[in-house]
Structure formats: structure tokens, C-alpha cells
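With one protein chain removed, the remaining protein chains of the complex are shown where they sit.
Chain IDs A, B and C follow the sequence of writing; residue 1 opens each chain.
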């Protein structure tokens, strides 16, 4: 018996749930959990978690669905539940990276870390302890394009489903973003869209906020503007300096990134324009 | 065009979603939102929110469902979306009562308040402002049974779907609870099951907790033991006396009660043993 | 025996706490609670809550302090604890106004509401129930300046310590803001500085945020830019339309405004540049 995830996205139509569940029923699939959502602009999203005894013919299911639904505009994916491959990027801060690596080491993460890439060497000794390849790609004296060209030589060595920017403090070129379109998850150290850009905790301190936050989002070619997956907040007060806010914020950042990563690894996140639907 | 809520609860079986959505599809019902849940003990829960143009024949839908599903154990209800009638009980504290009445007055609550019943007169002047009948049933010199008998004379005057105990500080007899089985919603001023019974804030202070809470739950014949609908919490510290905790706690209580009430009024809450399923 | 609040703000210097507590000790004042804060730019803030038996001579205390401290730059206030007078402004939304009025009616608010001013009539029937003067100042066919001139005729009738904008949906002129400098408390329906300006929930929906918020702040002449007193947040998801977010947000708004108002009424808030210190 194996578990599968069927995901659908596309224009809504009457009877979609009925037609899909009919196919699953007639193919003796056992639905464990099913969630649907129809957006105000009439897009249909569905995630079905089902089990199947014996060997499932994906072609048969997809063929039956195609016959029964026949909406060309629908995006459909059907995959056996399995660990995803992820590649991690970091700079000097350890908290997000170590959180992911610790969970990976203890088998808590539904993913395999293929490598860590960084523009600094500082986190290499930590990563080495866990036997994960660490690639230091020095950015000194290189243009942004030249540095990314060096990075691509590394990423070309690996196959991965998602790239996690675990506090990778480099601005990405559109070339980079497009090369890994829809694959990049970033943690931004503010409650977006507040404090876009550099030094958000300094900005937050100057503004005198009473709550700080962090935002995990997909990266598109607009800085800090991609679809938000998860956010978290924490109360602060006048006693918190910008440095204190940064320190407190790191706890929020790592938990928000982990929460977002879990959702993505469980195939629960759909991108819908600049928003996400989480089923 | 009108909106309907179909609710189902019973033993799980393969194809249930398919069979139900088939009936809705063939009867030209337009599903707006559908949520399902299967519990670890294989109970199936489903809530479907759908619209229908013209006049819906409930008998036709229910008949088709019965034919298609034919599981006698399933509880099925199908109702047009409509305001429920509620009756409020209170004692001396105003915060939960005023929150409900204010929302009712401004049309925010999906309910009609038929009356307020109290064992004290203190809140009468406030309730009178809103033209809601206020019944003072004095408990002095009466046994619990005698007082409840007087209360029943009042409740018999009204028809209501739910009874909301908005800080009604009386212990109910099994007779009372059974008379209004599954209808009574209570707000308890603690994070149940911590601090069951009297003076929970005093208990919380003595125990030195750093977080206080409130719990909205259905009432069964075990004190503070019914199925929980919603809970909320708030941080406190050593500076909070028991009285301070009570004051802060009142803000949590009223919001938790309102949240629970909204869920119940929207037909989103199912009782499952001593737990609730909220779809 | 009466309770007093002593507040000090100014350049820090060695021994300030010592010198102040010496004066209080020698004048037989009984310190109940004292809080101090020194900002990174070396500003000293202190709030002392003390009781005194008999009749306190404020002049004597202030004179002794002046002798003992002799820093001209210090702002010192000493007042007996007492209810403040507040004036409320609103437009059409009731939630913040009703929250304040309900607490006022039941004696929970450390303030006396002198009047309500509005650019609409819709909330008058509600306010009338509580015997609070309601002044409707129609803005139709008036310039912003003309309308404010009419409003000033009303505010001139009253003495008040604070003006609370309980969802008053008018942009204020610098004339208005300056006239009531440091007195105006506003509730903004976003987690500032995110979504400054109009329709913040629409903006939040479009951005696809997973958390919404509200901000209570003093008003200065920069739109939505004054010192923040309190903030609050609430989780939302993809199912929330902009209207749903607005509805959920109202619960956050009213609680954040009440929390900010309580702090201000208890003399616990100091303005420090564009930030607040809350002792």
C-alpha cells in the first residue's frame, strides 16, 4: 500500500469534485484527506491524499481524469508521497540553516539535503559535522553575474526540487530567479510588506513597532515581492534595540521558514498569482 | 437563489464524497465550499455549502442521497442558511453579554436573541436599552431544583436553537442539562482542563501561571467537561494579581465565546464524543 | 490616603533614581511601583506610582525634586490618579466606539466620555442610549478646512485630555493635528507601516498576507506616521476575502485600541521622538 498526492488547479466548473472523486472511487483509491478551494476569480484548487493497494497506474488515473473532466486548462499532478531533494543557500547566519539541518539529521524533515551553497566559509565547520557537501563560492571581486555563474556550476551538479534561501544575503539577478522559477523559498526578516529591503530590524526599531515578524515566500523577480507562504510575529517593546529585535526575530524566522518548508514539502502549497493557496 | 448547508456525520465508507457530490451535481446544486474529515475511529464528517437557483426540494435531495448512500447510521441535515434563535443566560458580569448584544444590535451576529435570563437584576438596565426581554429569576431561598423550575417557566415561553451561558454562575442540574441537550454553550474562565471549578483565576494566580485562558464548550452533565469548541490564551506575569488576571481574562473570554458562537451559528461544529470537529 | 503618579523625562544623569527616591522617602511617600528606562540616546524616563497619607503638597515635592536634581531639561509631572476626560470621533463603523462606550458604561474605563463627534449620523441611535452627547457635523459640500472649523465649534464646548479617533475616516489637516497636539490617539486598520493609506485590507488581500494587524498610535502631521502605542495581529488564510479580513480585523482593531487607551489613561506612555516608551 502506498500513499499518493493528486493536485489540481485550473478554472472552476460544476461537478469537478464529483468527477474527480468518481475516478478515484472507480479506480479503488482510498481517499484519506481531500481539500478544495475555489477562489473569488473562479480558480479551482484541489489536493487529494489517497492510498492504493498494489501498483497504481498513474497513466490510467490521469487518463480517466482527462476523459471525465476534459478541461485542457487544468494543471494536474499525481505523485507518490516521497522525500524531496532540497539545496540550501546561506551566508553567515546559522539559525535557519541549523534548524533545517538538525531536523534533517534526526529524520524529521520530509526532504533530503543535497548540498549547502554559501558566499562565506563561516558555516562550513558546522555543516561538515553532518556530512553534507558545503560549497563556498567566493563573491569577492566578482560582479553579481560572475558570482552567479560560479554558483550555477555548483547547482548544475545536483538535482533538487526546491532551493531554500536560509538567510542568503545576496540580491538575485532575474537570470538566477528565472533559472529556478517556482523553486526558490526565501525567509525575509520582516513582516512583509513592512520593511522591504535592507536592515528591516533597523527600520522596525526606527519606526517604533511593538511587534516584529518574518515572512517565508517564493521568490520572483521582484525583490521581497513573491507569493507569501507563511508569516509569524513576536511582541517587542521599547527596551528592544535594533540588535535585540534582530536576535528575537531570528527565533521567528527559523520557525516560519520551517513551517513554510513543511507545507511545501507536503505538496500543500499552490501559487495563485501573487498569493498562495495552502490546502 | 438561496444558500444551503448540508451536514453529514456517520461511519466512513469508500466513495462517500463521490456519492454525495454526484447527487448535488445531478440536482444542479452549486457547491460553494465543501469540507470533509474522517476521524481516526473512522467517522465521516462533511459540511457542504451550496447555492440553488429556484426552489430546492429538500425531500428530493435527501431522497436521492438516501438512495445513493443508504447507510442508515448517517445523520444528515439539510437547511437553508438562516438566522438562529438564541437565548442568553447571565449573572452579574457584563462583558460576554454586552459583546453578544452589541454585535446583535449592529446586525453582525447570525442570530436573533429571543431573551436574556438572569439570577440577578444588575444587567437589566443595560439589556433594556436594546429592547430585549430580560427575565430576572431570583434564586434566593430556593433550592437549585426550585430555581430551575422557575427558569423553565421562562424558557418554555421561547423557541431557540442555542442557549448561551454568558457567564451564568450557577451550577446546572442534570435535569437542566438534559432538557437542553446539545444546545448549551458555556464560556469557562480558564484554559480547560486546567482550573476546573470555582475561582479559576485565583487558582491560576496561586499556581503562578504565565498564561491564562478561556474555553467555550458545549455543556454536558459533567461540570466543565463538555466538548470544547474554542479556546484562547493571554500572557500574564508576576505583576498580575488574581483580580488583574480576571480582568485581563475577561477580554479573552468574550472573544473566545464570540468565536465559538460564530462557528456554531454557521453550522460548522460537529460533536464527536467529547471532542468537536469544526469544518 | 490618595494615589499619585510622578512622571519624569529628560537627559539621563548618574544618581537620578537615587535623588528622586530620596525626595519621596523624605516626604513620606509610599512607592507602590516604580519603573525606569534609559534609552540608547541617553534619555531617562521614570514613572512612579506612590500613595500618601494626608494632604500631599505637590509644590513641596516638586520643589524638593528641583533642588535635588536641578536639571532644567527634565519634564516632570505629578498628578493625583484620576479619571481623564476623553472625546470620541467616529464615522460609520461601530466596533471601536461601542467597545469604548460599553466599558465606560460599566465603569471599566478610567475615563469620562464628554462627547462623540461624527461626520455621519448612523451611530447616533446607539450613542443616545447611553446619554452621551452626539454631535453630527456634516461634511457634505464643505472643504476639509470648513468642516474642521465646524468641528472646532464642538470641541471648543468641551475640556478633554485625549481625543480618540475610533475609526474616524477623515484625513486631518495639520491645523487640526496641531490644535490637539499629543492628544490624538488613532486606530489604523493595518499592521503599520504595512499598508499605509486607504483600504489596507484590500491591500493586504492583494499582497496575500497570512497575518493581518492593527495599530494604535498618536497622530502627528504625517499620515499614519505617529508614535505607535500598541499593535495586534491575527492569522488569516487564502479563504479570507478582503471583506473577511476587514471583519476579522475589526476584532483586532477594537482590542488594540482599548489596550492603547488603557495605557494612556494610566499615564504609562511617554513619547520619545517617533517611538513610545511604555512603563
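Operating definition for what follows: contacts are C-beta pairs under 8 Å (C-beta built on N, C-alpha and C of every residue); 3 or more make two chains touch, one makes a residue touch a chain.
Everything quoted here is computed from the prediction, not taken from an experiment.
Within the complete assembly, B:195 is the residue of B:4, B:126, B:160 or B:195 that touches the hidden chain. Among B:57, B:79, B:175 or B:274, the one in contact with the hidden chain is B:274.
When the whole complex is considered, the residue among B:137, B:209, B:245 or B:258 that touches the unshown chain is B:209. Within the entire complex, the positions of chain C that touch the omitted partner chain are 14-15, 17-18, 21-22, 24-25, 30-36, 38.
In the full complex, chain B contacts the hidden chain through residues 37, 39-40, 191-195, 206-211, 213, 227-233, 237-239, 241, 272-278. In the full complex, chain A makes contact with the omitted chain through residues 94-95, 98, 102, 105-106, 126, 129-130, 251, 255, 258.
The rule we apply is simple: only the chains that are shown with their structure count from here on.
A straight line joining the Cα centres of chain B and chain C is 36 Å long. For chain B, the set of residues touching two or more other chains is empty.
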